[in-house]
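What follows is a single structure, written as structure tokens, with notes after it.
Incomplete set of chains, arranged as in the complex.
Order of writing sets the chain letters: A, B and C. Residues in each chain are counted from 1.
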Amino acid sequence: MVKVLILGQGYVGSIFAVGVERIKRGEIEHHGVPLADELSIKVSDIEIVGSYDVDKDKVGRNLEEVVRKYWKDGDFPALRNVIVRKGVHLRSLKNLPIDAEGLEDEMSLSKAIETLVKEFEELKPDVIVNVCTTEAFKPFKSKDEVIKAIENNDKERLTATQVYAYAAALYAERVGGAAFVNAIPTFIANDPAFVDIACEKRLVVFGDDGATGATPLTADVISHLAQRNRYVKGIVQFNIGGNMDFLALTDEEKNQSKEFTKSSIVKDILGYDAPHYIKPTGFLEPLGDKKFISMHVEYISFNGAVDELIVNGRINDSPALAGLLVDLVRLGKIAVEKGEYGAVYPVNAFYMKNPGPFDRKNIPRILAYEKMRAWAGLGARHS
Amino acid sequence: MVKVLILGQGYVGSIFAVGVERIKRGEIEHHGVPLADELSIKVSDIEIVGSYDVDKDKVGRNLEEVVRKYWKDGDFPALRNVIVRKGVHLRSLKNLPIDAEGLEDEMSLSKAIETLVKEFEELKPDVIVNVCTTEAFKPFKSKDEVIKAIENNDKERLTATQVYAYAAALYAERVGGAAFVNAIPTFIANDPAFVDIACEKRLVVFGDDGATGATPLTADVISHLAQRNRYVKGIVQFNIGGNMDFLALTDEEKNQSKEFTKSSIVKDILGYDAPHYIKPTGFLEPLGDKKFISMHVEYISFNGAVDELIVNGRINDSPALAGLLVDLVRLGKIAVEKGEYGAVYPVNAFYMKNPGPFDRKNIPRILAYEKMRAWAGLGARHS
Amino acid sequence: MVKVLILGQGYVGSIFAVGVERIKRGEIEHHGVPLADELSIKVSDIEIVGSYDVDKDKVGRNLEEVVRKYWKDGDFPALRNVIVRKGVHLRSLKNLPIDAEGLEDEMSLSKAIETLVKEFEELKPDVIVNVCTTEAFKPFKSKDEVIKAIENNDKERLTATQVYAYAAALYAERVGGAAFVNAIPTFIANDPAFVDIACEKRLVVFGDDGATGATPLTADVISHLAQRNRYVKGIVQFNIGGNMDFLALTDEEKNQSKEFTKSSIVKDILGYDAPHYIKPTGFLEPLGDKKFISMHVEYISFNGAVDELIVNGRINDSPALAGLLVDLVRLGKIAVEKGEYGAVYPVNAFYMKNPGPFDRKNIPRILAYEKMRAWAGLGARHS
């Protein structure tokens, strides 16, 4: 059994809840779940025990009602018992058409954290999954600064994710171990301050930013070129979508944090910093959750020949991440059982766009995949 | 020093010769040569000692004159000393606008093989590279059948590649070891008959069909999907080009052998035989050596979501293969030094579309790359 | 009111029937119907009065049952009164997995035609629409040859379409005017023999081969280049789909007739015959009715610059043609009212891939569109 708590009951969190139920009922296959049923912990062992959001339209409703905003078909009685609770938002909903309320509107951040931790103790999750909206953020340098910002009730300095991660750590300390999966770009696994806190408090950290969509594919395409020693002249990668995450990224500040995350792969994989333009680019409502990606790579082959590749795709954004979460919550429980606290690189290297800890590089995902399997006690897929 | 003999002095063989010279002179980088200068044998150690063709317009000319048909810029005095000799063609030039003459037009196949072996002994190559035109072929079942077909002078049964491979084996036997790189689709490394002969006669065999262009990229793209457990509904891959190889493939019989080769990757990598349409499709002269590829992959992601990828490319066909040959001739010499005769899987798995021996599968190229490095005594690129 | 009879109750004919019903009910808009509700004859005026097929699984069933094979949602009581009758097939179902029975299996072709005409007289269609499977065919030179082939019961020489067209002409003669819409590649509007027959018997002919999918788009893209005097070096256009039409085209003979049709546009529009490779290429079942197209155009711009365009698409094949039919049946009635018998070029130039009569060229569709509007008595859309 893995008890899961969701922070941010939006598209991803809802598709995760629906998909897990549908797999349990045998309605769909394990498609999109990398480790399918290979782990000793099965998908049927996943149980959602709690959910937080700040949308006034969601807080107080049961999970079945909320997931219906994103998935129309079928009833999900198992989700009726979970009531969405009020979390924190800070500046995370800036520029979004959402009427929000957060614990911080009623109390200090210290008090809000205390409230969260108490509620967590009551809900008893093994794994806490953060899928709230992309935020503009600044990493912390040290544990002390985090603590000081909380004490000062500094709502400009802290983001929702940082507050949640801190609460998760305090909770882990009290229950003797828990996992935090940070699926959004805010640095947690890459912020030494939070990794320190996690190690100290017995918190497993998976993060940052789930490796979905265009970026891991770009990584594999340029790995393909690197291994043939083709010299990449330039890389273009556009993304445009119509979901809330793309709308959030029209805020210039938020977009910048995303850009930072995504660009590191080029140098890590090629060994040189090929000129590149890689970033989520725009919002177009009719695309919905199925984003359009376009990638252009120009490279030099033998004898100076110049080749080009163009990759286009239509990719359902939320299911891609939700499928990874089905593994991550199970691997989170396994990591807690192993006692591997802090940022777990062998897991992060495959599942995360920006795998923490901070000093570790991106490697080709296909190699990361085999390393992750080994970490999870599974045999090599290819040998 | 690696002494190289080229069979089929067409586009690939000529770009190989030109590119090696230009790297020696420092005019260009090692781009497109996977192992660049990592091996103890350097590109500057490569020397072309012989060349064979059957085009009346090439036989008897020196190599500098012949490469000029494919590469206009610069003089290559080092190539002047190599005179293109008359080889065998059998049915390999069927449907091509080439005026051909082969040794078999003047003598029996046994005699032609004897002539080739004698000439090889005189030229003393370490490695013999086969880059003649794609042929329609039928694998042999046993060594005895090969020998019998030669004795019977059966010109319908044997292809040029099979005759060359047999001659190479006899040559290897006389000099105590040599390598044969089969860069075209005809089964040599995948034909147990030839692998037997090679083991017995001390011939290293790399083959079959150099892994260039769309196929290894398709392999990496579907590996990417497989590792996320996305279920591939169907794969389309078109190729069209304007060089002699695409013209050869307009012959239905020849195209079929290519199709066979290329399709095996789907099941090997996915584990199930996703419906696919993968084959070189057409000839369009103005595309020249820079083929156009188009790939479509539709797959099921988490919760039944259906995604699509479309990959297009313009890829210079001959330089892609020529760059691999720069490694293969050096690895061929290393294999001879190691005494690894027969089909060398760790090399073939990365460099070949249809890696022999026959009973070995395709694996993701990125994994094959690291295995090949280990075989060659090089450290892991990523760890 | 337009009374319509359908020949070939497959995907296109069924989507036509469903879509017309759904527009009548106000369930969907006129999307995909070029003239929408601009004509005096409205979509609500269309009534299907007869249907023919040769699939044993369809003959004798009512139309509501048959369309359900292609469209699952909703009931269509209006279609229940039409019973699918037995038509002719000749060699048109060669290579398809269909258990077929035709009138010609029980009687001579003359007798079959007589039977059809009698049934038509009973059903009283204004417009007969031919959407049977793509056939291998040979045009006739003269009316006499058509008649002779029928008299000789020459089942190898005649195709189903040719037999239907002749029956339609006899029917038109008896009722004093009718229209035949030939939406498949077989030459009717382009066969002088059939145009002669049509003029004599008072049959309007729209044809040949409905202009859907990639070809009209290619036409507009190369018109775009032609009008800027960009010189087209080469054109590639691939099509692959998973419906019965693509399966039919895997038969080499049938594919050739398609290729002939489609290629004429290049010279007609550019004024020179740019090298091109344009043809439906393959069948891949999982693509279903939504084909994948890929187009590559390379051209020379000012000062010798070389540019490239790549167009990819996923296009629902049957709805594209069915939407055109909604106009064509209405225009067919209008043509009969005008007394414009034979091949009507102003209609064909916009709606057909191979607009008859034979001696008329393709023109850019956007110009053809305005000419067609003028013919139909509608104002210019753009002025």
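Throughout what follows, a residue touches a chain if its C-beta (ideal position, glycine included) is under 8 Å from a C-beta of that chain, and two chains touch if they have at least 3 such contacts.
For clarity, every value in this text was computed on a predicted model and none was experimentally measured.
Colleague: For validation: placed chains = 3, all identical. Expected total copies in the complex?
Modeller: Copy number for the complete assembly, per this file: 4.
Just so it is clear, only the chains that are shown with their structure count from here on.
Colleague: In contact with subunit B and with subunit C at once: which chains are those? Just list them.
Modeller: Intersection of subunit B and subunit C contact lists gives nothing.
Colleague: Among the chains, which is located farthest from subunit C on the basis of C-alpha centroids?
Modeller: Result for the farthest chain: A.
Colleague: Just give me the whole-number Å value for how far the CA centre of subunit B lies from that of subunit C.
Modeller: That pair's centroid distance is 46 Å.
Colleague: Hey, how far is the Cα centre of subunit A from the one of subunit B, in Å?
Modeller: Going by mean C-alpha positions, subunit A sits 44 Å from subunit B.
Colleague: Just how far, in Å, is the C-alpha centre of subunit C from the one of subunit A?
Modeller: Roughly 51 Å separates the two chain centres.
Colleague: Which subunit B residues reach two or more other chains?
Modeller: 308, 310, 312, 314
Colleague: Once bound in the complex, which stretches of subunit B touch subunit A?
Modeller: Residues 15, 18-19, 22, 28-36, 71, 216-217, 220-221, 223-224, 227-231, 290, 300-316, 319-320, 322-324, 326, 363-367, 369-370, 381-382.
Colleague: Inside the complex, what are the residues of subunit B that reach subunit C?
Modeller: Listed in rising order, the residues are 233-234, 236, 238, 240, 242, 275-277, 281-287, 292, 294, 296, 298, 308, 310, 312, 314.
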